[in-house]
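Of the protein chains in this complex, all but one are displayed in their positions.
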Amino acid sequence: MNEILVIAMFVSFIALLFTGFPVAWALAGIGILFAGVGYLADNHLDTMTGLDYSTLGLAVGRIFGIMDNWVLVALPMFIFMGLMLDKSGVAERMMHAMQGLFGRVRGGLAISVTIIGIILAASTGIIGASVVLLGVMSLPVMMRQKYSKTLALGTVAGAGCLGILIPPSIMLVIMGDQLGLSVGDLFMGAVFPGIILGLFYIFYILGISFFKPASAPLADDVQAVSLRVVWGVFKTILPPAALILAVLGSIFAGIATVTEASGIGALGAMVIALGYRQLNWAVMKEVTINTFNTSAYIFAIFVGATVFALVLRELGGDELIESTLTGLPFGPYGIIAFILGVVFLLGFFLDWIEISLIILPLLAPVVKALGLDIDGHGVVDNPELVWFALLVAVTLQTSFLTPPVGFALFYLKGVCPPGISLLDIYKGVIPFILLQLLGLLVVAFFPDVVTWLPSVAYGK
Amino acid sequence: MNQPNDLEYRIPIVDALNGFVQRVGQVMAWSNVLLIGIILVQVVLRYGFNNGQVYLEELIWHIYAVGFMFGLSFAITNDSHIRVDIVHMNLSRTAQHRWEIFGLLFLLLPFIVVIFLHSLEWVNYSYQIGESSQNPTGLPYRWVIKSVIPISFALLFIAAIARLIREVTLLLHLAREPEEPYPGRVSMLRHLFRVQEQGNEVTGDNQQRGEE
Partner (left out) sequence: SAEKNTLLKVPVYFGTHLTGLGSTPKWLAEHLNVASGGSVKIKVYEPGKLIPPKEILESVASGKVNAGYTTPGYNTGVLGTKAGIFSAVPFGPDAPEFLAWIYYGEGRKLWQEMYDKKGLNVHAIPCGIIAPETSGWFSKPIDKPEDLQGVRMRFFGLGALVMEKMGVSTSLLPSSEIFPALEKGAIDATEFSMPAIDKLLGFHKILKFNYYPGWHQPATLFELVINGDTWKGMDESQQGLVEMSCKAAMLDGLALGEAIQFPQMKENLEKNGVENRYWSPEILDAFRGKWSEVVAEESAKDPEFKAIWDNLESFRNDYAVWNKWAFLPRPGTVREQ
């Protein structure tokens, strides 16, 4: 009986999602409704959920638990930092400067887009934000330079999605919080997978522009790379890059807490904007309001999910998922593959926020109990969970790129110049999806890619 | 779609309610800047003077909590909560309004009411027993930060009601002949619910999700 209630709850949630009602409120509302269902079932059927109006009061304490969570303070701060770099035009300057540098390399423009994507992403960590920003900044330029549509679109979508992985990533902050892992371990664990994927992208772009020169023509007005151009790049890229490195570095070195580093990062972004004389009242106000708004719709899902999870747990959802997964006849690695498959499919219609908040906590005990032999080098706690979290992260990134339903694709379509169809985008992302899968395999088969860096960092 | 966008409609009562929520939000939004400032102070005290303060640490999460809790209602007024719109965007306008009304009545509003009522009791309890931080050097008056829940949920209620009025009014409006929008006597009350089609200059609607 409990199984039926749990399944009904999930199915109702997914069905209601497609009505287009906001995810956060669908989660919360389904939670409240199913508390009622549980109450009725207790009275009229043979269940023992203990759900009633009074139990729902626990949700208030749970919401307060989100409010006094000192790890999540970093979220609005990283969002502020990313928005400040964007709205003050610092990001755009970086784009122009890079173009000058790579003007004579075939595919250089696409490579610039990838690198900017990585830097920007590192500060926002929001797929929508990075894809839209990269799209707006770089698509017109690439089109003018007569890049093939598919290469241009694929690059933007791929580079934008790298954002959720490259630290400081707010997704990793949330995963760390939900799985009870050190955010530092996750950030460090993500460094090599991020770099590997970034390099895959760059090699692919270099390769395709070498074999199919027409897809990535050089600009007509290429300038020689003079010292002045190099200096210009240096000047524009250095401050934001240094800021991000300083933020990450102080977290990794154990000098600052994630909260402190994020706050100082936000301040640093303001200082850089000020340095470029781009910090004025209008920018400040826009960034402030946007940070407020963006944090709100992310946290709304936390609030909705906590109500949903409370009721799901009382209906027996944890036990059901645990027994279903451990009952699969696949062996531990088969179960991991199965879970990743499910996450990939969920990624079609859920953003990483919902997946990290609802699905991951349910999976963590299962993964922990699988007895996977992942080497933490005696330093990393729960290495199997750190590794698993990064597998999920890469899977999600891939899922967002995958037609027919991928968030990155929709965001990109929203900012495309006219004349580009969704089909062009689909074609463009295919090679990047293959690269993602390759990256996923690397992380899956060589867990040291994830666990080695955190182990040396703390292994003194 | 050649119909006017929803955002081009203005309904005075909805504007008034949303305007209130947004004005509160526009003030609360600065909490994030305040947060940067407090973190800076904490960092300076801690690294500069080896004198980190527990109450500052608590103040940090207090301010952060204020920031996102008050944002919940603000994000409703400019419709930026995350939606899955794959199916939704292919529905007819009336179907969209109907689903939205369904969601507001059966999902969002019950949630708001349940949490609001429970949180009132919960804050009152904290106040009655004089709850403070469990850290000896932490902040007193825990009920102050706890009351952020009922207050922000009250704002959420206002925003949800505004949204509900808007959806119902637009649904009715769409069903009418555009030539004679409001037959019958025009009362003061009715005027509040009158749909006006306007240009793009709509308060707060420039905070669209795709733009950030």
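Going by the order they are written in, the chains are A and B; count residues from 1 in each one.
In the analysis below, a residue touches a chain if its C-beta (ideal position, glycine included) is under 8 Å from a C-beta of that chain, and two chains touch if they have at least 3 such contacts.
The structure presented is a predicted model; accordingly, all values stated were derived computationally and were not measured.
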| item | value |
| --- | --- |
| Hidden-chain contact residue, picked from the options A:Gly50, A:Gly89, A:Pro213 or A:Gly275 | A:Gly50 |
| Contacts of chain B with the absent chain, listed as residue ranges | 46, 50-54, 57, 121-122, 125-126, 128-129, 131-138, 142 |
| Touch residues of chain A, complete complex, unshown partner | 48, 50, 54-55, 57-58, 61-62, 64-65, 68, 70-71, 180, 182-184, 251, 254-259, 310, 313, 318, 379, 381, 458 |
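Keep in mind that, in the parts below, only the chains that are shown with their structure count from here on.
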| item | value |
| --- | --- |
| Chain centre separation in whole Å, for chain B relative to chain A (CA means) | 25 |
| Of chain A, residues touching chain B in the complex | 16-26, 28-33, 53, 56-57, 59-61, 63-64, 66-70, 72-73, 76-77, 80, 83, 126, 128-129, 132, 255-256, 259-260, 262-264, 266-267, 270, 284, 288-301, 303-304, 307, 349-351, 353, 405, 411, 414-415 |
| Interfacial residue positions of chain B with respect to chain A in the complex | 25-26, 28-33, 35-36, 39-40, 42-43, 46-47, 57, 60-61, 64-65, 67-72, 74-75, 78, 80-89, 91, 96, 99-100, 102-103, 106-108, 110-111, 114-115, 118-119, 121-122, 145-146, 148-149, 207, 209-212 |
